[in-house]
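Excluded from the complex is one protein chain; the other protein chains are retained at their positions.
Each chain carries a letter (A, B and C) given by its place in the written order, and its residues are counted from 1.
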Amino acid sequence: MIDFRSDNTGRAAPQILDAMVAANQGTELGYGADAWTAQLQDRFSQLFERRVRVFPVATGTAANALSLAASAPPWGNVFCAAAAHINTSEVNAAGFFGGGLKLVPIVGDYGKINAGALAAALPAFPPDQPHRGRAAAVSLTQATDFGAVYRPEEVRAIADVAKSFGLKVHMDGARFANALARLGCTPAELTWRAGVDILSFGTTKNGGALCDAIVVFAPDLVDGLTIQLRRAGQVWSKMRFASAQLMAYVENALWLDMARASNAAAARIAEGVSGLSGLRLLAPVEANEIFLELPTTTLDALERDGFQFYRRPGNVARFVCRFDATEAEADALVAALGRHCGTDRQAAE
Amino acid sequence: MIDFRSDNTGRAAPQILDAMVAANQGTELGYGADAWTAQLQDRFSQLFERRVRVFPVATGTAANALSLAASAPPWGNVFCAAAAHINTSEVNAAGFFGGGLKLVPIVGDYGKINAGALAAALPAFPPDQPHRGRAAAVSLTQATDFGAVYRPEEVRAIADVAKSFGLKVHMDGARFANALARLGCTPAELTWRAGVDILSFGTTKNGGALCDAIVVFAPDLVDGLTIQLRRAGQVWSKMRFASAQLMAYVENALWLDMARASNAAAARIAEGVSGLSGLRLLAPVEANEIFLELPTTTLDALERDGFQFYRRPGNVARFVCRFDATEAEADALVAALGRHCGTDRQAAE
Amino acid sequence: MIDFRSDNTGRAAPQILDAMVAANQGTELGYGADAWTAQLQDRFSQLFERRVRVFPVATGTAANALSLAASAPPWGNVFCAAAAHINTSEVNAAGFFGGGLKLVPIVGDYGKINAGALAAALPAFPPDQPHRGRAAAVSLTQATDFGAVYRPEEVRAIADVAKSFGLKVHMDGARFANALARLGCTPAELTWRAGVDILSFGTTKNGGALCDAIVVFAPDLVDGLTIQLRRAGQVWSKMRFASAQLMAYVENALWLDMARASNAAAARIAEGVSGLSGLRLLAPVEANEIFLELPTTTLDALERDGFQFYRRPGNVARFVCRFDATEAEADALVAALGRHCGTDRQAAE
Partner (left out) sequence: MIDFRSDNTGRAAPQILDAMVAANQGTELGYGADAWTAQLQDRFSQLFERRVRVFPVATGTAANALSLAASAPPWGNVFCAAAAHINTSEVNAAGFFGGGLKLVPIVGDYGKINAGALAAALPAFPPDQPHRGRAAAVSLTQATDFGAVYRPEEVRAIADVAKSFGLKVHMDGARFANALARLGCTPAELTWRAGVDILSFGTTKNGGALCDAIVVFAPDLVDGLTIQLRRAGQVWSKMRFASAQLMAYVENALWLDMARASNAAAARIAEGVSGLSGLRLLAPVEANEIFLELPTTTLDALERDGFQFYRRPGNVARFVCRFDATEAEADALVAALGRHCGTDRQAAE
C-alpha cells in the first residue's frame, strides 16, 4: 500500500518530539507564562522580521476560527474561496467561534480568490446598511485547496482591495511552508509585507505533531484573541511542550526542508504524468497536492494496485505527498498511471 | 526555590513522551480514525469496566465546557460549587460552548456541592416555566478546588437528586487520579456506578503533557459531542499522538502512582503542620493541595525563604504538590512553617 | 410621488389596529397565558385544518431565525436559495440564533430552490462525516424574492427530497398570503400537506402592523422553540395585543383580500408592460412584486416622474405593490413606462 491520502496521515519529524523531551525539565508557570513560550515569541519575531505574537493552538481549525473571530464582529462577513477549508471542512467553526459570522464565497481560479471579484462584491456591503452585515475580513488559503500557490503580488492585490474597504486579511497557512518552499520568498514577504494581518501557521500537514499556531501581525487583534483562546480551551497549561514543538519545527529550516521534499514528490508526479492522455490536472501542481480527473476504471485500477487516495465527486482523485514521501513512491504512481492511461502519442495514433 | 505553585508547573512523566515517540511510525488516517485511538477506546473501556467513549482534548477547559455543552441546552442551568474551576477560572467557557447556558452555584463544604442544597434549589426550575430556563446538569469537581474528595456515596447522593429531576451528572476530574488514589476505589465506582454521565478526565495536573480527555458513559451524549469537538477545533488530525499519551498515562497504573506520590507529599505537609499554632487549614487535605490561612508576616517570610506558592485574598496560601515533589521539599516547608509559626504547646504556654 | 418601494412602507389594515383597541380590557396573565392567545391557537388550527402551535413574534427576521434554530443544531446546514431573504438581508440572524448554523445556497429559477439540485447536493453531507456538519433543514421563501410562487407540488417535491435525507422543511412565508391568493389553494395544501414543518407566517408586508408569527406543524419543534422565544426577547408580556392582531388579520379573509389587491395591482402592471420593448421581466409576476431590467435612462426618467422604487445592480428595478395600491397608481406606472420605452411594434418598425 502506498499512502497518498493526506499529509496528516504521516509521522511527525523526530526533531519535534525530541524537543518535547528536551523541554521536560524543571518547573515553569502554566498557560504560556514559561520560558519556552517567551523564547518562541523572539524566535518567530526573528523569523518574520518584525515583532509578532505567536499563540500555539491544538489544530488548524482552531487557528482559523479564532483568527477570524478576532478579525470580524458577530455581524461580520468573511470573504473566502468557495473551496476554502474553512468553508467546506471545518463544520462552520468560524461561524461558531465568531458568534454567527458569515462566510461569503468569492470566485477565482484553483481555489484562489480573484481580487477583481472581491472588489466587485464589496460595494454591496456599505457600512450604513444593516441588512447584510459588515464586510469584515478576507481569508486566503495558502497553498489553496487545489494545490495552487498565491504569489506575494497576488496576496498584495487582494489585501489592497480588502484594506480599501477596511477589511482585515487572514491567511490560512495550513500549507504555508509548502508555499514558501515553492516561491523561495521570505515569510515576511508572503505575509505582513503583502498585507496579511493574521496567519494560521500550520505545522501538522508538514511534519508537525500536536500543535499549530496563530501568528498575529496586527497588534489590535492581540488582546481579544488572548482571552478568546483561553475561553476556547486552546491554552495548554503546560504550554512549554507546544512552544518547544514550534521552535523545533523552524529550527535549522527543518520546516522548509520538509516542505521542499513533499513539493518535490508532487512535482515529480506531475512531471511524470504530463505526457499521459486520458487524465486532466485540475490545477497547476505548485505545492504537495495533485488533483487529477481520471476515468472511473483508472481510479478503480489504482486502488487495486494498492494506492491510497481520496476520490471526490466528478471522477476526481486527490494525491497528497507527505514530507517523507519517497521518489520511489512517486515513480510507482507515475508508472501505474502510465499503465492505465494511454500516452498522448498512443492517443494520437 | 521550592515550587508549590501548581501541579501544572511541573514536568510530564517521561513514559508519556516516550509513548509519543513510539507512536511515530507508519501512516494512519487522521482525526481519530487511527489504530491508537481505536485501542484507546478498548483500554479505557477495560479501565472503567464498561463500554465508554474517550475523546482526547487539548485542555481541561475544553473537556469541561464541551462536556457541559453536550449535557445542557443553551437555555440550561448547570449547578456547581461556587468555587468550581468552571465557575471561577475558565472565562465562562461553559457559557460560550453551551450557547449561553448558565452556571448556578450551590453551597457545600470545602468546594463540594451539598446534595440537600441541590434538592432544595431544583424545585425553582419546574419544566413548564420559561423564565429561569431548564435545570439541565450538575457538575462536581473531583478533587474539589479546596483539595477535598467526594466519596462514591457522596457522588451517588448528588446524582440521585440530579436524576430525579432529569439532570445529567458531569464530573470535572482534573484531579480524578488524586481522588482515586486517596479513596482506593475503582474508576467505575467513582463515576458511572455512582451516577456520573460524563467525565473530564484530567492528566495534565498529574504528569500529563498536552492531552486531557472526555470519557462518556451516557451513550446519548456521544453524537452531538463528536461533531461539536470537531467544530471546536479539538480534534487533532494526528490524533495518534494524543491517544498514545492517554494510554501511557494509565499503563501499569502510572497515573495512580503519580497521584499517590503527590497526595503523600501533601499529607506529609498536613501532618507536619498539624501541631502548629497560628495557622488554619481551610479544608481537609485529601488530595495534593493544602490551603492554609496564615499571618501576612508568615506568608512574607515563606516567600523570603524561597517557597513559591499562590496567595489569595484573606491571607490564604495554596500549596500544591506535584507528582515529583520530594519528601525533602515537603519537610522543608514544614520546617519553615515551624520556624515562623508557634507550636500549639508554645501557644498554650 | 407614487411609492412602489416596498410593501412595508404602507399602512396597516385598520381592522388590525381596531382589534388591539378591542383587546384593551380587563386583566390577563402575561407572556401568552391570556385568553386571546389561547383563542389564537384555536383560530389558526381551524385555518390550517389541524392542530398547530402559533407563536406571535415581532418581526419576520425573528420568525425565520428562530424557526431555523429550532430545526437545525448549531452544526447544521440549512439549504436555501441564494436570493433568499435569510441569506441576503437578515444579517445572518439564522447563524446567530442557531449558534453558528450555516446557510448553503441551492440553485433554482426565480429565487426558488430546484428539487433536483437539492437532491444532488445532499449526498455530500453523509451523517457519519464530521467535517461539513449535518444537513439539517431546507428553507423555501414563499413568494420568492423575485416574486415567483411555489406550487404545492413544487413544495412537495422539495420536501420529499428533504425528508428522505432527514431534513426539516421551513417556509419563509413573508408573502404567504400573496402566494395563497395567487394559487387559490388552502393554507394546509401549501404547507403541512406539502411537507412543511414550520412556517414563518408574515403579516407585515400585507397590511400587518407590529406582529408576525411562527406556525409549527411538527410537534417535536415546539418545546425548544417555546423557551428559545422567551430567551430571544420575543415573548411580549402583553401578548394579547399581538394575538389580537393576528386574529384580525385572518378574520373574514381580510388577509386574502389584501393579498389579492396587491397581486392584482402587480398583475395589472405586468400586463400593461407586456407589449413594451426595451425592458425585461426577471421573473414571472405571480405575487405583488415586479422586477424589471430597464435602461438607466428609463430608471432615471421614472424617478423624475415621481415614482419611488428600489434600484439594484445590473439596471434592475423592483416595484412592489401594497395592499392599498390603486389601479390608478398601477396605470400611471404603465403609462410612464410606455412613454419611456418603445412598444414592440415601434421596435419592429
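Convention: contacts are C-beta pairs under 8 Å (C-beta built on N, C-alpha and C of every residue); 3 or more make two chains touch, one makes a residue touch a chain.
Bear in mind the structure is a predicted one, so any value in this text is a computation, not a measurement.
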{"item": "Among C:Thr37, C:Thr61, C:Asn87 or C:Asn178, residue touching the chain not depicted", "value": "C:Thr61"}
{"item": "Among C:Leu210, C:Ala264, C:Ala301 or C:Val316, residue touching the chain not depicted", "value": "C:Leu210"}
{"item": "Sole residue of A:His85, A:Arg175, A:Arg230 or A:His340 that reaches the chain not shown, by the stated touch rule", "value": "A:Arg230"}
{"item": "Residues of chain C (touch criterion as defined above) contacting the omitted chain", "value": "3, 5-6, 8-12, 14, 17, 20-21, 24-31, 57-63, 65-66, 90-93, 96-97, 204-205, 208-211, 227, 230-238, 241-242, 322"}
{"item": "Interface with the unshown chain - residue positions in chain B", "value": "74-75, 77, 88-93, 95-103, 124, 130-133, 313"}
{"item": "Chain A, residues in touch with the chain not shown (by the definition above)", "value": "31, 73-75, 99-100, 130-131, 133-134, 224, 226-228, 230-231, 235"}
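What we mean here is this: only the chains that are shown with their structure count from here on.
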{"item": "Inter-chain centre distance, chain A versus chain B - centres from mean C-alpha coordinates, in Å", "value": "35"}
{"item": "Rounded Å distance, chain A centre to chain C centre (Cα mean)", "value": "41"}
{"item": "Whole-Å gap between the CA centroids of chain B and chain C", "value": "51"}
{"item": "Shared-contact residues (touching 2 or more other chains) in chain A", "value": "90-93, 96-97"}
